[in-house]
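One chain of protein is taken out of this complex; the other chains stay put.
The chains carry the letters A, B, C, D, E, F and G, assigned in the order they are written, with residues numbered from 1 in each.
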Amino acid sequence: MGLLDREFTEDNIVISKVDDFLNWGRLSSLWQVGFGLACCAIEMMATSASHYDFDRFGVIPRPTPRQCDVIIISGTVTFKMATRVKRLYEQMPDPKYVISMGSCANCGGPYWEHGYHVLKGVDRVIPVDVYVPGCPPRPEALLEGLMKLQEKIRNESLVKKAIV
Amino acid sequence: MQEYFRNIWQGLSTVLTGMKITFKHLFVPAVTIQYPDVKVPLPERVRNRLYVNMDDCIGCDQCARVCPVNCITIETVKSVPGEDLGKTSNGKKKALWVTQFEIDIAKCCYCQLCVFPCPTECIYMTDVYEFSELERENLNFNFVTLSKEEILQKKENYAKLEAEKAAQKAAAAKPAVANPEQKPTDN
Amino acid sequence: MALKTEEMVLNMGPQHPSTHGVLRLEIELDGEIIINVKPHIGYLHRCFEKHCEAMTYPQIIPYVDRMDYLASIYNEFGYAVAVERLLDIKVPERVEYIRVIMGELQRIASHTVAIGTYGLDIGAFTPFLFLFRDREKILSLFEMTCGARLLYNYIWVGGVSHDLHPNFLRQTKEFINYFKPIITEINNLLTYNKIFIERTANVGILPLDAAINYGITGPNLRASGLKWDLRRDDPYSIYDRFDFEIPVGKGWMGTVGDCWDRYYLRILEMEQSLKILEQAIEQIPDGDITSAIPKRIKPPEGQIYARVENPRGELGYFIMSKGGLQPWRVKVKAPSFVNMSIFGDLCRGHLIADVVAILGSIDIVLGEVDR
Amino acid sequence: MLTEFGKVFIFFLMAIIFVVIGVFVASLIRANRPTQEKYLIYECGENALGSPWIKFNIRFYVVALIFLIFDVEIVLLVPWAMVYQDYGFGGFIIGAIFLVLLAVGMVYEWRKGDLEWARPYPILPTVVKKRVKEEIIENKAVTNQEIVVN
Amino acid sequence: MIFEFFADLLGSQILSAIIIAALPLVFIILYVLLANWLERKVSAHMQDRLGPMRVGWHGWLQPIADMIKILQKEDIVAKDADRKLFSAAPVLVFVGCYAAFAAIPFSSAFVGADLELGLLYILAVSSIVVAGILMAGWASNNKYALIGAVRSAAQIISYEIPTVFIILCIIIVSGTLNLTTLSEQQSGTFLNWYILGGDVEGWKKFALIPFMFIGFIVMYISSVAESNRTPFDLPEAESELVAGYHTEYSGMKFAMYLFAEYANMFVVSALVVAMFLGGYQSPFGYVGDLINVPWLIPIEQFFWFTVKGLFFVFVQMWLRWTLPRLRVDQLMALCWKYLIPIAFVNLLIISFLMIL
Amino acid sequence: MKSTQEIYNLLKEKFQEKVIQHLNTLPKEEVIEVRPESINEIVEFLRDDKELHFDNLILLSGVDDANGSKNKLEDGTEEITGGTLSVYYHIESMDLRHKLVLKVSAPRENPEVESIYDVYGCANWHEREAFDMLGIIFKNHPDLTRILMPYDWEFGYPLRKDYRNPEFYQGMKVPY
Amino acid sequence: MNLYDFIFYFFAALTIVSAFFVVTTKNIIYAAFNLLLTFFGVAGIYVLLGADFLAIVQLIIYVGGILILMLFGVMLTNKITNVQIKTEASFVIPASIGVGLFAGVLIAILLKTEWRNSPADIPISTLVPIGKLLMEEWAFVFILLGVLLLIALIGAASIARKE
Partner (left out) sequence: MMEVGLQHFLVVSAILFSLGIFGVVTRKNAVMVLMGIELILNAANINFIAFAKYGNFGFDGQLIALFVIVLAAAEAAIALAIVLNIYKNFATVNVDEINKLKE
């Protein structure tokens, strides 16, 4: 059983330092599954292109999910695709994160009403960490979403949160 | 044989040409915008998050009707006579209490169609794009300025008025006029 | 014959670095040689045609955008042309020019992605980013005009939503001047690279008769050697006023209709688009842009098929109206869908690596294939 | 006295130890949250179609075979290369004969096409029901002219 | 020699050897971190980007963050994979790469193991890598991995032949296989480097120059191919085979491949440097000589060796970010039809020249 | 260049009752309606005839005419019985530059149309799409399977006017 | 026990154990990878015997060549698709008895015999003497080997290619 699976009941300085250290590693090196779905994928590509440069945040696309930390659901998830998305997500090693990018991935977007073949929100199949709104979101918005995710990771802790 | 050496030559020379170009670019300053530190000014027509200036909204439902995605939900209540709702900035008189004005930004496709028909130009797109959320519910924006109690009160007021009217009508034995403003919400 | 190896079925996609989105290819292999490729599409089927039946005519435009998301303007253009023909609307001069300018800018933007991702498929990473860098410049032009970067909702039936920004023409001119040397650079970096030529020339040859029979259009058809461009051959809007050439594939590095031809044709087309842009910017008149926009679009009963030359080929809209506010049926002839249908035949007998090269060279957009 | 190969041996041990320690340390830290789908073979998100353990193209084998022979010859050439200069022209001739034999084998393989990798034999797409007679239409006529590669 | 130094200091040769063996490990780790960062920076700047920027100055902490993250990643062994071989493969691959460091002379004072047969030894251990790669592909039970592995094996063994031919050329000219001796022979200025004919006397030197140059080019091309980098990176060609033989690997085991890849890049660069570009010798002479501080010389030598090695690593990156990749048949054709005949003729000519 | 009327006359002469009618009352496009079971012959003739030489199939679109009787179900949706489904073929000649629209109609309950995949290569996928979306069955088609929808989609043909969404597909909720 | 002995026992054990697995394991791929270890161990023994050139040749040819060739051969010839690549063995019991006896006798003889047990001095580089021998006494064999390899190359390639 690895350290990450363990939950400590009490907080102390060592744990919080270790926490910070591990979290820092995780948040500054989020490798992304090289995977795009629809129009948002183009903006995702633009984000990794020279103007916005995902690499600044340590995000690089990896071809196989086995070596990835974050999956950016960029675009419309259809029913035909949903099972595949789920499997891709499952095949990533833990700890892993999900960014849902764009209206479609958030809740079906413009297709929520008549889209007989569109999954209304990717959170119906996989747990989403950050929702980035927009159709498509500007690259900056995606970067902001990523920073929000980093913020979230930074606040993760091995200490079991006391049930208040 | 000639072909053989030409291939070698072409291979080497084109590779070197390519390498020259990439080497040159090694020293070309990067075009990257360092986003969180530097933000490029957006052009004025930029289309991002919607905003509704509720002071100006007359609750005419135009925007909701034109939206292809149906992500605007408006519910209005007629004012009772004597209530002053104020005027919009371009001089129209408001006659309806807007008791619900929700835009589900998560669904919106940023097409700007809702902006054009608005008679008071109170719904418009801003340049705010940094509003990612950890929960999807937070993306459902509510623009109503009235508090919950006020809404309830307005509804009551109107119901009372209705009742009175109905009573009057019943008294006058006239056919009831359907309320044109009471639009059923569609989601 | 060498030792007969057993057939293997290799799966490429839907998540695969080089399937340009969510396409799944089922590749039957004999050793490394492809026996058959079966494309599975529909992973991005977003029910466009169903939406059309539930929307009013102007409301369809945002959905039209989302079909071929790399060339949204052109989708709107085609749709607007179709509805205008159905309604018998004549749009003002200035609008026509704006549309042409936007359309050609969009064509360049779309081709940059096509060329860039093609380089990526072959393994060259850098040209892709160079081209994306320049595409960003075009996008900022669009953003300046209508506020959106990718999906514009700009061309409306009877007009356009905004007039041009005062700075637009000047910046476009700057862009044209900026972009010309870039094309040379890309040529030196990628197009004439020996490895690139080896990878693409004589690969995926599409003979002309098969191309016509399969209804292939756009650069892919022209690369096979037919001078067929709807801007010339079935002129819409004001394309008959411009002086430009239609490049056709000549088998520069190999056989007519191979991958290199298809690729190079796009580069030539970008040059021609720049030429059209220059002329359009010279000629654009002043005037009103909203005068022809109808308040309520309610076409009479009837049907129309109108088509335009999208960066990927012939984009046609078959609109059937039964007199309501909503169309009865809208069917899109999506060029990528048609171009994709020959893909399986094109791959036979090649190596696995060639699948990627061929797929990249026919330049599909899955949003349009699946709609 | 530790010989040079002794040091090499320690290098080997060192490398193994490094990997083992690396994996071990990681196992102390890393998470382990098994799910069923996680342990499926990755195949672009699809179910794997058939087993990957198939037989391979014979080319791989032939390449390995030629390589082996070449390797052996080269290994024999190494002692020759060290000393042949002491034997003057005669030494060179012995090596040269050997090399020429090698070259003969090489040329033979080349001629026989064993050096060709599995080459693509593209099958062109065709019209399903071809028209009886193909006419050349004016529009289709394309002049063939070379472009200048700069 | 450092070995003797430590042996005297600690009184035990084994301990000393362990330290000697550990030092390259430290070097590799530092170098991999640097190379990883460099690769991302170089690629970024070639593409008008910036590359990692957010952790540390210009992102220099990026590889460290990557490592820390990889430490935390789950280690997945698919159900159908062959567990034993799956875990053994990274060991083999890394061992193969690392063992090659033993023979590399970093400076006159620091050689892991001063092998008489250094050049051949490096070749020999690199064949372990091939077996490891095949094992990885096989054990993964994954099509992409298997095809990638088999291709990779075929590629590496094919490109070994031109390499060996060029090594033979060097043996003929220098009369040694010992990398340290080889470096020593090229001392003095860069005019003595083997790419410029080495320390051979008279007209032969000038006659050798073009052939040495050809040899150098062939050697470099084939060594790039042996370390599976673009334009020869088909075994892990992203666009067709996902990630090649390490498709199924995650977490630390994947990191081992990463280490091995970068280490391999350095090994082949070092080999080229030692053979053609003077090894650890400075091109101009030493400051230590000038100011008469003998202990400075090995340090300078180390510096020069690292600089030269890194330069060729950089060239590999440069190539990678410039060129498209070859197809498998073209790759083989390049080896069998171009490099091998050229290297062969080169060998004949050089061997003939040397007896004249 | 030939007008639709001329082509109609030609076809009528050659194929007699297999060609049903020439619809030219509607604005914008004239349509020739033919029998669904002989569409392949007609198209092949159109392609191979020297005068006509329609070498390119632009578009094949299925349309739900929804002209049968509609009966409301309890949940407010409609069900249509009877009537027809149609297929429109837009063909053109790239060198002679004329276009033509053909139409076939088949009864909704048994919409069988002859496949023309062997005349025009691209018809293959178009027909599969029409099958997928509207359930039009193309006889003799080599591989008439769903193309856009999942292969195991068993909830009907989505582009029919009376299509109803299922509640769940593979455990995923379909409506919003 | 000094270091030399220890390393010898290590390599001897490595060789023998892995060789044992080679001949007993069911899975042919395991056998191949165990063979790798055997070759490696034998190379170690060569080194201990002062034959460094041969050790390296062993690695280059056996590990880098023959083993890879065998792996490719295995991949080419086995119906790996459905069954686990297992190979049966026959006559296991008689064979093990016979071989056991044989080995016993052999070893007994070996141990009984008084071997002249004085190691010769082996120079640092074995390459030059080997080269000298090759050029002087064995030059003819050297050329002959060239011919043989040529025949092997042509023969093997054409057999493999043959219908």
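As a convention for this text, contacts are C-beta pairs under 8 Å (C-beta built on N, C-alpha and C of every residue); 3 or more make two chains touch, one makes a residue touch a chain.
Please read these numbers as outputs of a predicted model, since none were measured by experiment.
A.B. asks: Touching the absent chain in the whole complex: find that residue among G:Leu37, G:Leu54 or G:Ile143.
C.D. replies: G:Leu54
A.B. asks: Touching the missing chain, which residues of chain G?
C.D. replies: Considering the whole complex, chain G reaches the absent chain at 1, 4-5, 8-9, 12, 15-16, 19-20, 22-23, 28, 31-32, 35, 38-39, 42, 45-46, 49-51, 53-54, 57-58, 61-62, 65-66, 69-70, 73-74, 76-78, 87-92, 95-96, 98-100, 102-103, 106-107, 110-111, 115-120, 122, 126, 129-130, 133-134, 137-138, 141, 145, 148-149, 152-153, 155-157, 159-160, 162-163.
A.B. asks: Where does chain D touch the missing chain, residue by residue?
C.D. replies: Answer for chain D: residues 58, 61, 65, 68-69, 71-72, 75-76 touch the chain left out.
FYI, only the chains that are shown with their structure count from here on.
A.B. asks: Give the label of the chain whose average Cα location is farthest from that of chain E.
C.D. replies: F
A.B. asks: Using the touch rule stated at the top, which two chains are linked by the largest number of C-beta contacts?
C.D. replies: If you count contacting C-beta pairs, the leading pair is D-E.
A.B. asks: In angstrom, rounded to a whole number, how far apart do the mean CA points of chain B and chain F lie?
C.D. replies: A distance of 40 Å separates the two centres.
A.B. asks: Using mean CA coordinates as chain centres, what's the gap between chain D and chain F in Å?
C.D. replies: 51
A.B. asks: Can you work out the whole-Å distance between the CA centroids of chain C and chain D?
C.D. replies: 38
A.B. asks: Could you pull out the residues of chain G that touch at least 2 other chains?
C.D. replies: In chain G, 3, 52-53, 57, 60, 64-65, 68, 72, 75-76, 81, 127, 161 touch at least two other chains.
A.B. asks: Provide the list of chain D residues touching at least two other chains, using ranges where the numbers run on.
C.D. replies: Residues 2, 5-6, 27, 29-33, 38, 40, 42-46, 48, 50-56, 58-60, 64, 67, 71, 78, 81-82, 84, 91, 102, 118, 120, 125, 127-128, 139-140 of chain D touch two or more partner chains.
A.B. asks: If we count contacts the way the header does, which residues on chain D are in touch with chain C in the complex?
C.D. replies: Where chain D meets chain C, its residues are 43-46, 48-50, 52, 54-59, 118, 120-128, 130, 134, 139-140, 142-147, 149-150.
A.B. asks: Which residues of chain B touch chain C once you look at their complex with the stated criterion?
C.D. replies: 7, 10-11, 14-15, 17-18, 21-22, 25, 31, 42-43, 45-47, 66-69, 109-113, 116, 125
A.B. asks: For chain B, which residues are in contact with chain E within the complex?
C.D. replies: Residue positions touching the partner: 7-8, 15, 18-19, 21-23, 25-32, 34.
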